[in-house]
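Each remark here refers to the structure printed beneath this line.
One protein chain is absent from this view; the other protein chains keep their places.
Right after this comes chain A.
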Amino acid sequence: MAVILTEDEAKALLQKVLKFSKADECEINISGEKSGNLRYARNEVSTSGSQLTQNLIVQSAFGKKVGVATTNEFSEEAFEKVVRQSEELAQLAPENPEYVGVLTPQQYKKTSGFFDSTANITPDFRAGAVAKSLELSRTQNLAAAGFWEDQHGYSAMMNSKQLFAYYPSTNVNFSLTVRTPDGTGSGYVARGYSDVTKLDIEAATKTAIRKSTGSLGAKALEPGKYTVILEPTAAAVLLENIFFNIDARSADEGRSFLSKQGGKTKLGEKIVDERINIYSDPAHPDLPSSPWAGDGQPMEKVNWIEKGVVKNMAYSRFWAQKKGVKPVPFPNNMVVAGGTATLEEMIASTKQGILVTKLWYIREVDPQTLLLTGLTRDGTFYIENGKIKHPVKNFRFNESPVIMLNNLETLGKSERVVSTETNRNYLIPPMKIREFTFSSLSDAV
């Protein structure tokens, strides 16, 4: 049996598995994926591999007693076994008062996240692309360490109320660190696309090379508050901490940055600059994602923050029922709407500031304020009178993305970026921020 199933094949397989169910309710998720990767360091290929994986998850419920079992074996015998196992676990489990039952069939938006160009990548194509990148760094006597990973696959689900959903997708992520031979300069680039034809590996490599050689001879600046221009790769790892914390239940329970005095939440309140609009949309052409959530809920376009105001929080079906509101599933993608400025214009309009191209080892310091710490890495530059003056030594920062978005000066054009912390793809603009807090210097290059 093929690992990557078509919609019809997936439907037929799900129907077959569902027939084994003896539970009150049953929900089955399946997925199949082929991924290939190539890793290199010190200008040499270090490891490469490919993986073919598939998974089947069965959730069975007797009343409110729920059990889950999964298998990676796709045979008639294994299907029956995994259904029986989920039923056994359900019988062993105590009642879960938060179980809300399976959904009836839903309507989904049409989104297209599957590109043949990416699905047809061969090991030769991968090696050829990487060879182009390696050649550029080798000929300039720079040391390259990089990672290419492409994936194509599908996910599908069906439940005992005949809900069926299917979504095929592709993705390619490429990242590269270029270091000078003496280790005093380092530059980075990361690109992610659904369609590999959009990936210009030579242009990406040149960006990393430019940052690497440009970061030679970095000077130390005193830590303190600075105007910064965050390139999208740097902004993404801060902003995703807002995306991860939009849960309504945590806010209602009083343990979120969206909670406030008296057991209330900030829903409907302005929390950041009015130019900030954050939304999710599975049908966005530059960031397509699955139009359904894991339990079959349809994913719609949702405005989370509109003109700086919290418009929506994520409600699980249980919490929505308890609060008497409409459920809002956690988004499958996230877009921060951009402005019109180019990065060059943002630099040109800066009297004094720091251009931050990448941030590293981001950790939450205080969940109450979303205070984060981390460091700049692989290319940090001082701007004076509208021009990049010289590279600067790396800083540690302590800053909250909420405070940061209140100190917004300018928004640039949104572009697709890969989070260096979580590998997720977003659409994020470069942004100019005043009074960004750098708390100490780092000797790291």
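Going forward, contacts are C-beta pairs under 8 Å (C-beta built on N, C-alpha and C of every residue); 3 or more make two chains touch, one makes a residue touch a chain; residues count from 1.
Here is the rule we go by: contacts and distances are computed from a predicted model.
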item: Name per UniProt, for the chain absent here [options: "Cytochrome c oxidase subunit 1", "TldD protein", "ABC transporter permease" or "Ferredoxin--NADP reductase"]; value: "TldD protein"
item: Identified contact with the non-displayed chain, of A:Lys11, A:Lys34, A:Lys161 or A:Lys260; value: A:Lys260
item: Given A:Asn72, A:Gln140, A:Gln162 or A:Gln321, the one touching the chain that is not displayed; value: A:Asn72
item: Chain A, residues in touch with the chain not shown (by the definition above); value: 37, 39, 41-42, 44-49, 51, 67-73, 82, 85-86, 88-89, 92-94, 96-98, 123, 127, 143, 145-147, 149, 175-177, 179, 183, 186, 188, 253-255, 257, 259-263, 271, 360-371, 373-375, 377, 394, 396, 398, 400, 402-403, 420-422, 439-445
